[in-house]
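Now for subunit A:
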Amino acid sequence: MEMILNTIRLINNDQNVEWNCQDVEFMEEHLAIGFINPLDFKKLYLVPSLKLHISNNHGDVIVNFKQDSKIPEGIILMPVSLWANQVTYVKNNNIIYKNIKVNVEGTRDPPTKLNELIEKIKSDKI
Partner candidate 1 sequence: MSKKGNNLLIKNGLVFDPFSNIIGEKKDILIENGIIVEKFTSNNDIKEINAENKTIIPAAIDIHCHIASQQMNWIRLLGKNNQEFNSNWGALTSEYIAKEYISQGYTFITEANVYPSLAKHTIFNFINIPVLDKAMLLNLGNFWPLEFDIEKKKTKDIALFISDLLSKCKGFGIKIYNPFESEIWNFNKLREDINKNGILYNFKAINVYKTFIEAVEILDLPHSAHCHIEGYENLEGKENLNSLLKELDNLKLDARTSTKDKRNQICHLAHANSLNIDGNNKNIINNLNNNSNIDVDLAFIGFDKINPIITSDRRFFSDITDSYKKKKNNIINSNEFEGDSYSNFREFKKNEYKDCILWGNAIDLALNIKNKWQIQFSLNFPHYSHLNDIPKIITWLLSKDARFKFMENMNNKFLKNISISTNEDVLNFNDLIILTRSSPAKSLGLSKFKGNLSNGSEADINILNINIDKIDTNKDYKLIEKAFEYIEYVIKNGYIVKKEDKILMNHQGKIFWSEGKYFTEEEKSRVINKKREFYQKYYSYFYNMLDNDIDQKYLKKIE
Partner candidate 2 sequence: MSEQLKITCSGCSLLCDDIIIIKDDKEIKEILGACQKGINKFNQIKSKNRILSPLYKDKGGLKVLEWDLALNKAIQIIKNAKKPLIYGLSTISCESQILALKIAKKIDAFIDSNSTICQGKFLNIASEMGITTTTLTEIINKSDLIILWGTNIVESIPRLFSKILFSRGKFRMTGREIKNLIIVDIYKTASFKVMGTRDLAIIIRPNEDIELIKILKKAVKGDYTFPNEGISGIDKQDLERFKTFLLNSEHITILPGQALLNQKTNGDAIKELLELVNLLNNIKNNGRISLLMVGGHYNMVGFEHMALSETGKNQSIQFKNGESIKSDDNIISKIQKEDFDLSIIIGTDPISHFPLEISKILSSKPIILIDNKKSGTFLIATLILPTSITGIENKGLAFRLDHVPIQLKKIIEPPSLIQSDYELLQKILDRLNK
């Protein structure tokens, strides 16, 4: 399903804090996450045990999700992090962190691990 992704800053899902003090598992739990409206939860035929597969032309990532009725329908919010940055992109020399068109589906695969993301970045290393 097509949704609009916005990256945001949240005090309890702050990558700076996570990098600082936490274990990798803790970090993955707090940063590999998307927030969606319960109506979208239904539209996506999600069940709590599923994860979200978020993708667009720029990349893809699997994250946990939480429902939050404050979030408008059709919008998915993610804390600014390595995970969110799998689908952000550059336009006119600016990084686009907001209003990103993404495709969102439920998946049984586990959330993307930190080391998988790092490997992805490293993979083309000359």
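Picked so that all candidates are chains of the complex that A comes from, given by their letters.
The rule is simple: a residue touches a chain if its C-beta (ideal position, glycine included) is under 8 Å from a C-beta of that chain, and two chains touch if they have at least 3 such contacts; residues count from 1.
Since the structure is predicted, the reported quantities are computational estimates derived from the model, not experimental observations.
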{"item": "In-complex contact of subunit A, chosen from 1 or 2", "value": "2"}
{"item": "In the complex with candidate 2, residue positions of subunit A that touch it", "value": "4, 6, 8-11, 14-17, 19-21, 58-59, 70-72, 75, 77, 80-82, 85-86, 88-99, 118, 120-126"}
